[in-house]
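Note that one protein chain is taken out, while the other chains of the complex remain in position.
Chain IDs A, B and C follow the sequence of writing; residue 1 opens each chain.
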Amino acid sequence: MGTPKIITLQEATSMIKDGDCLAFSGFTIWRRPVAMCYEILRQGKKNLHLFEVQGGFHSEVLVGGGAVKLWEGSWMGQEILGKTGVNLSRKQANGEVIVDDLSHGHAVGRLSAGAIGLPFFPTALAMGTDILNPAYDGIANAGLRDGSNPKIPKEKYTTVKDPFYDMGELLLMPAINPNWGLVYAPMVGTEGTVRILAQCYNDQDVIKACDKVIVICEEIVPDEYLRREPTQNLANGYEIDYIVVCPWAAHPTGSQFYYDTDADFLLSFNKSTKTQDGFDKFAEEYIYGVKDHDEYLEKLGVRRLEKLRASQATGYSSRVKRGTR
Amino acid sequence: MGTPKIITLQEATSMIKDGDCLAFSGFTIWRRPVAMCYEILRQGKKNLHLFEVQGGFHSEVLVGGGAVKLWEGSWMGQEILGKTGVNLSRKQANGEVIVDDLSHGHAVGRLSAGAIGLPFFPTALAMGTDILNPAYDGIANAGLRDGSNPKIPKEKYTTVKDPFYDMGELLLMPAINPNWGLVYAPMVGTEGTVRILAQCYNDQDVIKACDKVIVICEEIVPDEYLRREPTQNLANGYEIDYIVVCPWAAHPTGSQFYYDTDADFLLSFNKSTKTQDGFDKFAEEYIYGVKDHDEYLEKLGVRRLEKLRASQATGYSSRVKRGTR
Amino acid sequence: MTASNEYAKVGEFKPLDLLAVAGAREVNDGDVVFAGTGLPMLAIGLAQNENAPTARCVYEGGSIDGRPIDTPTSVGDARCIYQASRAGGLYEAFYGQLHSGYVDLGFLGGAEIDKYGNLNTTYVGTPLNPIMRFTGSGGNADILSFAKRTVLIMVQEKRRFTEELEYVTSPGWRVKKWPSGKYVPKQAVYGKFFKGGPSACITDMAIFRFDENGEMYLDTVHPGFSVEDVKNNVGFDLNVTRCSGETKPPTYRQLEILYNVVDPEGIFLP
Partner (left out) sequence: MTASNEYAKVGEFKPLDLLAVAGAREVNDGDVVFAGTGLPMLAIGLAQNENAPTARCVYEGGSIDGRPIDTPTSVGDARCIYQASRAGGLYEAFYGQLHSGYVDLGFLGGAEIDKYGNLNTTYVGTPLNPIMRFTGSGGNADILSFAKRTVLIMVQEKRRFTEELEYVTSPGWRVKKWPSGKYVPKQAVYGKFFKGGPSACITDMAIFRFDENGEMYLDTVHPGFSVEDVKNNVGFDLNVTRCSGETKPPTYRQLEILYNVVDPEGIFLP
């Protein structure tokens, strides 16, 4: 195990191969590695397999842009800023993306098993539902559970009876170990120690479960500074492989203590990308029409970004108007 | 779920019934609820079932004092201050205590399953050893796996084949949900939020896994103070049931940022209690011979305690002589 | 607080206000509540300021018992952890809290419901012929499966209150037993993991509860609506024999708390 290597966004993205399985940091519209998802589209990656506890803007972009073949997850949307994932909805209905549904508890369990090197996680959550309907196993229906893809388990789940306390039957959910963990974290130390400044979501399990981990951060800080409070850190340097420095990489999703979610941007995305034509226009403007992330930021402009900038007291912006009053 | 109740050491201890299953906070000689273990002996509790990831001074005292019928755990000793648990060794050899051996990984897994309401935890740690020898299942050999005790699983473990990725055979270890969690934590908030100031060991899982939890603390602090850093807290008020305020409750084990381990006390305990007679003398002097914890502290004296007091910069004492140079 | 505990009159409150107030009344003091974004946040915020001051809220993002000074718009929001007792992640929320058995009350919405309180939050159509996709389960299935009680918040429409769901996202009182898919009582699938189920369903027209057999019945009708109105907006044969009268309107005090304390920015309340 070594120390992570600092590379560019382009270099990092170029290592991802068509067909790879990806997992992401963050939660719905917070701390998503958006800049890298834009770059994945620019580099024309195809047939990706996304494993998501829940999706958000970043994966709606990947799905809308045609990079995704298989989506496994429990939820897709952008909270109150877009109650359904319109791109996934369209592509699933069209048969362009294979979907396999989980509950949050199932997805969390699968990732946490992958994180600790177990082949499965037991759970009794969400039993008795169509999530477990064998006829609705989207991956099996696509003929993908034949053992040929190491990232796809041979069964969606099995059941087992508790042999110890007669609790009854419960589920074993297969672990998941994606090829790549794309993790946005605000701060990474000079030796690779990772710090986030709020709830940790599933970020730690994504880091441990994935074969290789790219952390895209706002800034590199002295490791010594992060080590003053070891209970606050998310990961050690040897758990991550590559570091990309890219300020505002999570925009339009939020990063606690750096910037708030860009609600206008998300709302407008959700409204305008209900059709493929709408998505293509969005992508032309914000992804293909800009050379790189710096040009994207210039396009957003200082005024917009400064409005989103988080207060160092509360961790979120006090400059955005959020409600009707 | 409610807010925990503040009671005395005597009241808390009196709720523990003969035969109950107990688990403890801390690690070997750190953050152990020693004052309550002394009081358990004073109140003459018998036939206790200890589940310990690893034991230490506190459980050597309970075993030496004849309060324990069954000890399940992976390790007993006091680190370099007493390399074996002399009391457990004696009592097991005499046939006075039933012992069932686990590895650290097994015990950690069993407790973490109990903490999240699962009946078992899968693991591939420590396979192929006599820990899993059916002939050495101490609890089965004592006839206690008949299902009559809800705290004792019907099997020590079972095996299962990975149905998803052909990883091979691994273990399912039964969960454990002891009746009582006896937890020492330095700080508890006015609403019951629990803070420890170092590694968390298995404290969080002990709190979640046990039916009822007693937290014995140095001091009660404003909950608002602890809530300024929610990522630093160990538990919520509704997860614990009773609070006992008892400064120096962990002595002679250490409490980071409050006091260091009392190495002289531990060394002398380990040397002098190799025989039952030696233990009885120790107990007469420090447990039965004092009325309560305050008298115990007076007996130790200000000079001794002040030497152990931790630096507020480093979290441990700079006044104790530890080595030979 | 200057406003009185008198009930507001019809016209002095909006449908959303009554939903929030009815939700708040389902919260018992001391409850550990697992809730999502939106209306549940209003209900719990109101309850914490009135009838259930020590109710504590677990959000899926991983915050526990936060005391936001600005209304969160997401359960993963930076605002959620202000003065929280803990901030962890989803493993803590779903396993450390929910699977562990700490959660007394869930608050959920859905696109469709059947008379046993099963919810669909995933499809128009089925995964085999998907016409449209909603969000999917998220924590919906998990919370309904493991919370001791769950309050379901729905829009009252005939097509949403349906005899049989095309897709069951979340388990009510009668659930599908696999591999056959036959409906059986929830207890038959959950064994000793069984903790409870849906306790109430609150809509913009009425409040429903569930009987001994897990079947939905009409409890109270909101001011301005009749039992007939409700029946006409339910797609299955509704038991109205237990109807206990009219839903109590919000009090002036409750409205003041909602608009001035819980959602002063007007994020959820227009």
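To be clear about the criterion, a contact is a pair of C-beta atoms (placed from the backbone, for glycine too) under 8 Å apart; a residue touches a chain by one contact, two chains touch by 3 or more.
Worth saying up front: this structure is predicted, and the values here are computed from it rather than measured.
J.: Please provide the labels of all shown chains that the missing chain touches.
T.: When the full complex is considered, the omitted chain touches A, B.
J.: Looking beyond the chains shown, say which of B:12, B:48, B:118 or B:132 touches the absent one.
T.: B:132
J.: For the chain that's not shown, point to the residue among B:29, B:144, B:187 or B:214 touching it.
T.: Looking across B:29, B:144, B:187 or B:214, the contact with the absent chain belongs to B:29.
J.: Please pick, from B:203, B:223 or B:262, the residue that touches the omitted chain in the full complex.
T.: Within the whole complex, the residue contacting the unshown chain is B:203.
J.: Which residue, B:39, B:101, B:191 or B:239, contacts the hidden chain when the whole complex is considered?
T.: Considering all chains, including the one not shown, the answer is B:101.
J.: Check the options B:46, B:228, B:271 or B:322 and report the residue that touches the missing chain.
T.: B:322
J.: Which parts of subunit B are in contact with the chain that was left out?
T.: The list for subunit B reads 26-30, 53-54, 73-77, 79-81, 83-85, 88-89, 92-93, 99, 101-105, 108-109, 112, 123-136, 138, 141, 165-170, 198-205, 254, 256-257, 260-261, 263, 310, 314-316, 322-325.
J.: Contact with the hidden chain only, please: which subunit A residues?
T.: Its contact residues with the unshown chain are 1-3, 115-118, 189, 191, 193, 204, 208, 223-224, 226-228, 230-231, 233, 235-239.
Assume only the chains that are shown with their structure count from here on.
J.: Please compute the C-alpha centroid of subunit A, do the same for subunit C, then give the distance between them in whole Å.
T.: Distance between chain centres, rounded to whole Å: 27 Å.
J.: Mind pulling the residue numbers of subunit A that touch at least two other chains?
T.: 123-124, 165-167, 170, 198, 200 - these are the residues of subunit A that touch more than one other chain.
J.: By the touch rule stated above, which residues of subunit C touch at least two different other chains?
T.: Residues 63, 81, 87-88, 95, 99, 193 of subunit C each touch two or more of the other chains.
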